[in-house]
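Only one protein chain is missing from this complex, and each of the others stays in its spot.
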Amino acid sequence: MGHDTAEWVFVAIVIAVLCYVGVDSWIVQKAVEDVPADAEVIKVTGQQWYWSFEHADGTKEISTLHVKKGHAYKFEIYSRDVMHSFNIPDWVVFEDAVPGHTNHAWFAPDQAGTYPIQCREYCGLLHYNMRGSLVVEDDKS
Amino acid sequence: MECTSKQQMKTLIAVSIIALVALALIPQIVHAQLAQQTSAKQYINLRAEVWNEFFRMTTAAFTVGAIVSGTMIWLVWRFRESNPKNKAPTKWEHMDDPTAGSYEEEGH
Partner (left out) sequence: MVLELQKPRPVWQIMFSTHHTDVGYLYLVFGITFLFMGGVLAMIIRTHLFFPGQGVLVSDSATFNRIFTVHGLTMLFLFALPVANGIGNILVPIMVRYKDMAYPKLNAIAFWMNPVGAALLWLGFADTTWVSYAPYSIIRAPGPAADMFIFGMKILGISSILSSINFVVTIVKCKHPDLPLRRVPLFAWSMLTVSLMTIVAMPTYASALIMMLTDRLGLSGFFNPFAGGDPIAYLHLFWFTFHPEVYIFLLPAIGMMYEIIPRFSRKPLYSQASGVFAFVMLGIIGFASWGHHMYSTGMDFTTKVVFMIGTLAAVPASGMHVFNFLATMWGGRIRFAAPMKFAVGGIALFFSAGAGGVLNSAMPLDFISHGTYWVVGHMHLFLIGTIGFGFVGMIYYMFPYVTGRMYSEKWASAHFVLMFWGTVQTFFTQHLLGLEGMPRRVYDYPTEFTSWTQLNQISTIGAWMIGASFAIFLASLIYYSAKGKEANMDDPWGIGGKYYYPVAAKNPHGGHSGY
């Protein structure tokens, strides 16, 4: 049964690689899902076809979000109509906006600049144009 | 004599276990103390974590891919009909239908 052995060795190698993938992504996911306790909450609302934001101090913004470098922010993501997906590709921020649910994402920008915000879940006519921008400002305080 | 050697072995094992535990723990304790000294505003770099994971996974995928596709290219080159080494018909071609059945029935 020599040929069986070859196949089982092959399967064992495949399983070993998969275990590595599984364990590694477990560790990383555990780390990145852990929202820092001092993160400032920003409410993000998606609706056809723009994003609106509400800061913890009550400031509201539409399409453009201003945050400060070096702070952690926690997004509370809502949707007012259909499913959207809040995404800042440059900062690996991504979570669906599901009506009736509150989803969370967080990030802590360490680099000032302007970055695109987009919708990554099909939401109708102007899905392609449901874009905004994130402005990370230097913290002068 | 026998007794002392056993004793020695026990000591050796105990010492090495303690040493291993210490080696495993000390860096963690030191690291935790260092982490406490730094400011509370050090967050993990989310995008670096995720992209590093991506590059580790891609490295694994491309390594396995290189092996599999390398094997495949070699197979295609070596066992093509037009390869001079493949002039002679294989032993299976003498059978009535070389493609019927499988290894298992031929008592390999």
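We call the chains A and B, going by the order they appear; numbering starts again at 1 in every chain.
Criterion: contacts are C-beta pairs under 8 Å (C-beta built on N, C-alpha and C of every residue); 3 or more make two chains touch, one makes a residue touch a chain.
Model, not experiment: these values are computed from the prediction.
Shown chains touched by the hidden chain across the complete assembly: A, B. Interface with the hidden chain, as seen from chain A, comprises residues 3-4, 6-7, 10-11, 14-15, 18, 21-22, 24-26, 28-30, 32-33, 48, 81-83, 85, 87, 89-90, 92-96, 98-104, 116, 118-129, 131. With the whole complex as reference, residues 49-51, 53-54, 57-58, 61, 64-65, 68-69, 71-72, 75-76, 79-81, 86, 89-90, 92-93, 95-104, 106 of chain B touch the missing chain.
Just so it is clear, only the chains that are shown with their structure count from here on.
A straight line joining the Cα centres of chain A and chain B is 31 Å long. Contacts from chain B toward chain A in the complex involve residues 40-41, 43-47, 49-53, 56-57, 60, 64, 103, 108. Contact residues of chain A toward chain B in the complex are 2-3, 17, 20-21, 24-25, 28, 31-32, 34, 36, 38, 70-72, 90-93, 106-108, 110.
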